[in-house]
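Every protein chain of the complex appears in place save one, which is left out.
Then we have chain A:
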Amino acid sequence: MSNNEARRTANRSPEGIETLMETVGEQLEDGQLPVSVLHNEAVYEAERRRIFGQNWVFIGHETEIPEPGDYRQRYIGTDPFIFVRDEDGDVQVLFNSCRHRGSKVCRSEKGNSSHFRCPYHGWTYTTSGELVGVPQQRNAYQHLDTDEHGLHEAPRVESYHGLVFAALDPDVPSLEAYLGDATWYLDMYVKFIDMEVIGDPHRWEVETDWKTPAENFAGDNYHIPMGHKSAIDAGIGSDTATGEKQSDLYAIADASGHSFSLYQIESDDPNFWGHPPEVVDGFHPERLSEDQYEVARKSGVTLGTIFPNLSFIHLGGTNAPEKESVGTFVLRQWQPKGPGQMEVWNWILAPENASEEYKERVYESGMGTFSASGNFEVDDIAIWNGITEAAGSVFAEQQAATTNFTMGRFGDAAPERVPDWPGPGETYVHGGLTDENQLTFYRSWYDAMQEEPR
């Protein structure tokens, strides 16, 4: 079957997905990706099961539910869960569906409660999911074993220094094994610094496939001068983008399937993402290796994507040129909402032990750059939306149109492997001129899509 035929079959039927994925596998080797995977019903349905049903997925940060009974509604893919701290102080991720008729037992986005009570018939559960109340049980449900009818739990829940992930598949490796080499980099954010979520996440709907921003944050540094020219002209964003500070960009293309970009500022003056010395004093160098500490010391803006759909940017910069630079840490999740559609979730975090005034500045700078109103974000989204339209087109299907990830592949191109980079992963310098990070993202995606749902 030709590629064209394969794609047309795939777009018509869920059965055709295997043939389409075969094409993906072949084309990725040449740095190409069929654009139709970014807007395709069959791909979307397969992703719900193979990507979101079989990998660790971010749920939230522990500081969002500090007290027993604190809860937030969250999603694994599109499946509804309650992220709750139970009466014993343990974090639970419970399926938000009554064991009686399936209604949602938690209908608020957040709050504090000792119990979840179903509004349909009143079945009541503790914050750890045990069924403790069945109206008229003695008359109506004598046979019911309440021990067997607690709320379903996400099969796996683990935290990495405050970042809570869950998996629908009980057989996934441990979270730490899944993150693998990525922990070396994550440690600089969540182990070195005790981070705290400020307020509630931003949520907004975007007509873009979730993979597009995941790929972008994995390492598309090539788009910055063009895509973000308006914001850079306005004198805002990172100190490295505005030219305030000179840096080298290192692309960590493959850290166990996850990708990172690190702008490194060679200077005796520490940078630490623009956090001032009094804030840096509260960090924990003893929790990092000397190599990690040195990379953190030189870090300007750094970003990355933890496969599948958690990205972050740690940005030393400002939302107005006259205002002082601060370090702002933004976590975002690209939630699938349909073929070519997502909902963005955006959390802004600050060092927990910084002053309230500093945290407020961190928030404002994060919001002014990366949020629904962020002066950087808004232009990204306007551009990404156009990809979705093309990806869903008949013409792209007919032409077997691909998107191109061949930058920096040839011997005379700028990006070079760095043999003496202190951290793990496949590392390139001049990282804005290579597509290897994005290819890592799609290889992870391709590998996960090969896994038949168990």
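Here is the rule we go by: contacts are C-beta pairs under 8 Å (C-beta built on N, C-alpha and C of every residue); 3 or more make two chains touch, one makes a residue touch a chain; residues count from 1.
Heads up, the rule we're going with is that contacts and distances are computed from a predicted model.
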Assuming one chain is omitted from the figure, identify its UniProt name from "Cobalamin B12-binding domain protein", "Pyruvate synthase", "succinate dehydrogenase" or "Aromatic-ring-hydroxylating dioxygenase subunit beta".
"Aromatic-ring-hydroxylating dioxygenase subunit beta"
Just to verify: which one of A:236, A:296 or A:354 makes contact with the chain not shown?
A:236
Determine which one of A:132, A:177 or A:320 touches the chain that has been left out.
A:320
Quick one: say which of A:105, A:166, A:198 or A:326 touches the chain that got left out.
A:198
Omitted-chain contact residue, chosen from A:30, A:45, A:109 or A:416:
A:109
Against the hidden chain, chain A presents residues 107-111, 198-208, 226-227, 229-231, 233-236, 319-323, 343, 348, 363-364, 367-368, 371-373, 375, 377-379, 381-383, 385
